[in-house]
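The other protein chains are all here in position, but one chain of the complex has been omitted.
Showing subunit A:
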Amino acid sequence: MPRFEEERLLDEDAGPLVRPYTVSGGRTTPTAAFDLLSLVRSTGRMRPSQLEAEQAAVLLLCHEPVSVAEIAAHLRLPAMVVKVLLSDLVEDGAVTAHAPEAALDPTDLNLLEALLNGLQRRL
């Protein structure tokens, strides 16, 4: 590929001009295990101003429990990058993470009733 291939990407449709993995310091493996449905919440122990811009952006999104998938979508970052940022935030004590309940029983009638009632309320 020619060297100016990069410049061609500076089109308005190109999206972010910083390569996604730059914000995670080039790391692609989070130190903690996160699922797309892991819910994270800020602990209130750190302020966004104490953090790097991307970590602060993550922190600002998780006052209420929010899924990894939503954070990734809002910040327009690949989920893996968000997972790396989150694992740093967990280590710093800035957020807590809750893995989805793996043992959730899909035939649990209480859960299915909650699902049915919740959906029917929206009709």
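Convention: a contact is a pair of C-beta atoms (placed from the backbone, for glycine too) under 8 Å apart; a residue touches a chain by one contact, two chains touch by 3 or more; residues count from 1.
Note that contacts and distances are computed from a predicted model.
Have a look at "ATP-binding protein", "C4-dicarboxylate transporter, DctM subunit", "Universal stress protein" or "NADH-quinone oxidoreductase" and point out the UniProt protein name belonging to the hidden chain.
"ATP-binding protein"
What does the interface between subunit A and the hidden chain look like in terms of residue numbers?
Output for subunit A: 28, 36-37, 39, 41-47, 63, 65, 67, 69-70, 72-74, 77-80, 98, 100-102, 104, 106-109, 111-120, 122-123.
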